[in-house]
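Before anything else, here's the structure in question.
== chain A ==
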Amino acid sequence: MLGRLSFPQPWLSLLLFSIWQLLADGVGGGSVVVGLILAWGIPQLTQSFWPERPAVFKAWRLPGYLLLVLWDIVIASFEVAWLIISPRRPEPMFISYPLQLDCPQAIAILASTISLTPGTVTADISDDHKILLIHALDTRTAEEVIEAIHNRYEKPLMEMFQ
Partner candidate 1 sequence: MELVFALAIGALTAGGVYLLLRARTFPVVLGLTMLSYGVNLFLFASGRLATGSQPVLGTAAQYADPLPQALVLTAIVIGFAMTAFVVVLSLRNLADHGDDHVDGDPKKRTPTSKHARERRPL
Partner candidate 2 sequence: MSLPLVVLLPFLGAMAAPLFAQGGRTAIAIASTVPALIALAALFPHWQTLADGGVVLYTYEWLPALGLSLSFRLDGLSLLFALLILVIGILIILYARYYLKPEENIGKFYGLLLCFMGSMLGIVLSSNLLLMMIFWEITSLVSFLLISFWTHKKGARRGARMALTVTGGGGLALLAGILIIGQIVGSYELDDVLAAGPIIKAHALYPVALTLVLLGAFTKSAQFPFHFWLPHAMQAPTPVSAYLHSATMVKAGIFLLARLYPALAGTEQWFYMVSFTGMATLLLGAYIAMFKHDLKGLLANSTISHLGLIVLLLGMGTELATVAALFHVINHATFKASLFMAAGIIDHETGTRDMRRINGLWRFMPHTATLAMVAAASMAGVPLLNGFLSKEMFFAESLALNLPGYWAWLPPIVATLAGIFAVAYSARFIHDVFFNGKPINLPIYPPHEPPRYMKIPVEILVFACLMVGMFPTISVGPLLYAASSATLGVPAPDYKLAVMHGLNLPLFMSFLAFFGGLLMYSQRKRFFAFHDRFREIDEKAIFEKVVFSLGLRANRFTAATENGSLQRYVMLLIVSALAVAFLPISEMGLFIGSNGLTPVDWPTATLGAVLIASALATAAMHRERFFALVLISVVGLLTALTFVRFSAPDLTMTQLSVEVVTVVLLMLALYYMPSWTPVESSRGRRVRDMGIALLAGSGMTIITLAILTQPFSSISEFFLANSKTGGGGNNVVNVILVDFRGFDTLGEISVLAIAALGIFAMLKNTTLTPPPGDGLGHAWARQSHPTMLKQIARPMLPMALMVSAFIFLRGHNLPGGGFIAGLITAVALILQYIASGFSWTEDRIAMRYHNMIALGLLFAVMTGAGSLAFGYPFLTSTFGYITWPVVGKFELASALVFDLGVYLAVVGATLMMLVSVGRISPHSAIRAIPSESSHDADTTTLTQRETE
Partner candidate 3 sequence: MTHWLLAPILIPLLGAILQIFVGYAPMPLRRVLAIITSALTLAAAIVLLNLAGDDTYRVYAMGNWQPPFGIVMVLDRLAAMMLVLTASLALLCHLFAIGGTDEGTRQFHSLFLFQLMGLNIAFLTGDLFNLFVAFEILLIASYGLLMHGSGSTRSTPGLHYVVLNLVGSSLFLISVGMIYSVTGTLNMADLAVKVPLVSGDQRFLVEAGGMLLLVVFALKAAVLPLTFWLPRAYASATAPVAAFFAIMTKVGIYGIIRVYPLVFGANAGEMANLGMNWLFPLALATLIMGVIGVMGAQTLRTLVTWQLVISVGTLLAPIALGSQKGLAAALFYLLSTTWTVGGLFLLIELVRSQRGSASDKIVMAPQIRHRTLLSSLFFFGAVSAAGLPPLSGFFGKLMILQSTTSGVEMAWLWGTILTGSFFTLIAYSRAGSVVFWRNIEGEIKNSTPVTPLLALSTGALIGMSVLMVALAGPISAYTSATAAQLLDTRGYIQTLQAPMVEEGS
């Protein structure tokens, strides 16, 4: 019974608690109480929906990664915007990206990151989780892109999840 009272997914609970504070438009007495209740209760209900959690998850590395991605998103947007407006015809390319990550969560995060960052969209993940298919909007060589993604995103993720 006691196990029931715990936070099965503490990070999730923390996230939810923060979300609640955002939603409730500010930290106040009432919102903290309700936020705590919900942050405890919702994971209880939903934990079974999230069965395959990574063995290792260094959450403290996440904010840095997120900031990095956020920054890249903004940059990416400018680049894409420029590309759209400029009269030059883009040179798109499908790139197969060999994955080194094996945790599905991590792969999903990587894929999302790729989708959100400069000129690339994750078009597909192979069934065996070994290859990402990436569509690059405008690139010269595939290696360039693979290199950039690997160094900039996959490595931090590997650190986070391994």
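On how the list was made: all candidates are chains of the complex that A comes from, given by their letters.
Methods note: contacts are C-beta pairs under 8 Å (C-beta built on N, C-alpha and C of every residue); 3 or more make two chains touch, one makes a residue touch a chain; residues count from 1.
Quick caveat, the model's predicted, so the values are computed rather than measured.
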Touching candidate - 1, 2 or 3 - for chain A as found in this complex: 2
Candidate 2 partner contacts - residues on chain A that touch it in the complex: 12, 15-16, 19-20, 23-24, 28-30, 32-34, 38, 42-43, 45-51, 104-105, 107-109, 111-112, 122, 125, 127, 129
